[in-house]
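Input: a single structure, listed below in structure tokens.
All protein chains but one are shown at their positions in the complex.
When the chains are written out, they are named A, B, C, D and E in that same order, and each has its own residue count from 1.
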Amino acid sequence: MSLTVYRKAHFNAAHRLYKEGWSDEKNLEVFGKCSNPKYHGHNYELEVGVSGVIDPETGFLMDFKILKDIIKEEIEDPFDHKNLNLEVAAFQNVNPTVENIAIEIWNRLRKRLHAKYDISVKLYETPRNFVVYNG
Amino acid sequence: MSLTVYRKAHFNAAHRLYKEGWSDEKNLEVFGKCSNPKYHGHNYELEVGVSGVIDPETGFLMDFKILKDIIKEEIEDPFDHKNLNLEVAAFQNVNPTVENIAIEIWNRLRKRLHAKYDISVKLYETPRNFVVYNG
Amino acid sequence: MSLTVYRKAHFNAAHRLYKEGWSDEKNLEVFGKCSNPKYHGHNYELEVGVSGVIDPETGFLMDFKILKDIIKEEIEDPFDHKNLNLEVAAFQNVNPTVENIAIEIWNRLRKRLHAKYDISVKLYETPRNFVVYNG
Amino acid sequence: MSLTVYRKAHFNAAHRLYKEGWSDEKNLEVFGKCSNPKYHGHNYELEVGVSGVIDPETGFLMDFKILKDIIKEEIEDPFDHKNLNLEVAAFQNVNPTVENIAIEIWNRLRKRLHAKYDISVKLYETPRNFVVYNG
Amino acid sequence: MSLTVYRKAHFNAAHRLYKEGWSDEKNLEVFGKCSNPKYHGHNYELEVGVSGVIDPETGFLMDFKILKDIIKEEIEDPFDHKNLNLEVAAFQNVNPTVENIAIEIWNRLRKRLHAKYDISVKLYETPRNFVVYNG
Partner (left out) sequence: MSLTVYRKAHFNAAHRLYKEGWSDEKNLEVFGKCSNPKYHGHNYELEVGVSGVIDPETGFLMDFKILKDIIKEEIEDPFDHKNLNLEVAAFQNVNPTVENIAIEIWNRLRKRLHAKYDISVKLYETPRNFVVYNG
């Protein structure tokens, strides 16, 4: 009886889209106003899905409380109220597009969740733009 | 041309998480405040998906009205404004976690919908915690 | 420069609508399925508004963090995952309709917030039924 | 690293459900109030998903701006504030059910997006009724 | 203890904005694509507020069930799946702008609700455009 449980979380952060080695003109041409050197920001809304088999004893796939705490430790604490380009090591050399942020989130959760679980990450950058990454 | 139609529904119910045979301390340790013996409750929001082939004559996969009525008879009428532990037979010996409620809903719909359709059940226990079950 | 700041919160609780001294038939007639003696429940969504004057030094009407903590202490901790009829003293002799719950919330906040502030309480019992109370 | 990006869009349109060659009674019997000959309408909410591989240079799967513009040209401009039965050629002989509208949207996008991308279309006819079509 | 209870409802309808006596060019100039002679449509979302004093015996301002039924009889049944210009008498000579529809709704409810209640009508034409009318 495979099933997926989902937990929502959120963090507010600043970022800019920028490729090192490109001129400012080239960055502006490709990334538009998202390349603003003084940064802009978003309320990122996150949905983490964990797929697996239900424990017949508890009726839990996994305890939502534990999942909530892992998301807090791995994602909310290090990302919330931060400048992603300047304060999250993963984005020193990786452009913090919503695609790359979703992959980074997936990688962080993968290290913390048992291999028996599959993981999916849905990340809203705005209410209109979002991505899904399943590894 | 396979496609999925979705219909939303909802019911408000009381429940507690509880495993018969465990001590109250053990139940509290595993289920936390959800094990409150005097119950708590939720507005459950349900999305039922039905996948199949479109009828070229009507342009319907299935009539939303019929799907709505089946959900009402099988889920809303028996679950709404009920105490799931005490008043729904399926949860007499099965812990009414959101995972187990989703499976029960899927099983009830499976009996009513033609075998040519695949069924998916998404069930929100809160706006932040939800599950998906596809059988 | 009067302005209102709002903070959202939520709690999940069981209740029933019931008037002591009325027969079961009378309770059922007036309160319908909400009078179920075995309880049902809701995800209550709460919006608290605080009106007043901005502190020119900080640019805050009041610190959202402080408001959040007061709501947690006064409302979420005592109401969340509780049976309102059985476990909240205010509803021992008062019917826990959404109207009466909103008034109880307002009264609790009134005691904790400075008299210079006006308070409004919006309380959703379901996404379709809600009330506003301003004292 | 396969991933899906999603973009939301919307259009407001009139339609009726109707099968040419059937009597008015038969249309009413099958399509109910949706067969009203004088039309009714909806705010259609659309989510387009595009799956593929991230460009390691930009960190984009595809530029959201380009996706937004394609959706505007192919869907919003021709469908918004239109009568689907009378003013969209695809629905001259095809019943504009939400299923058929989703398929038409998918077909239009398929012609504009590179074959390396997979496409999914989620279309809400109302907040309670929606479909997903993946080709 | 004055308080307001709110009930949500919805209806799907076709309309066009149009002033009799103006030329088609003038109608197009003033109302833009909303003047399309073949109609377009919306999912109208309605929130009705009723203000008054709580009945101390029941804890109700008014029974949500009664309010729901009045909204169904006065608004949903006559407006849902209709062409507002052609099928609702009130809009034969009155332009069915969201402003005028809100006023018509308010007038219909005013006749059905006791004079001791104040009424407010919030009407969404789209998720981005809405009005509030309090009489």
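Keep this in mind: contacts are C-beta pairs under 8 Å (C-beta built on N, C-alpha and C of every residue); 3 or more make two chains touch, one makes a residue touch a chain.
Quick caveat, the model's predicted, so the values are computed rather than measured.
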item	value
Contacts of the hidden chain among displayed chains	A, C, E
Contact with the hidden chain (one of E:Ala9, E:Leu61, E:Leu84 or E:Ala102)	E:Ala102
Candidates A:Leu3, A:Cys34 or A:Ile103 - the one touching the absent chain	A:Cys34
Interface with the undisplayed chain - residues on subunit E	17, 19, 30-32, 94-100, 102-103, 127-134
Residues from subunit C at the interface with the omitted partner, ascending	1-8, 49, 54, 57-61, 64-65
Where the missing chain touches subunit A, by residue	10, 12-15, 33-34, 36, 38-43, 80-83, 86-87, 126-127
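FYI, only the chains that are shown with their structure count from here on.
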item	value
Mean-CA-position distance for subunit E and subunit C (Å)	29
Contacts with two or more other chains, residues of subunit D listed in rising order	127
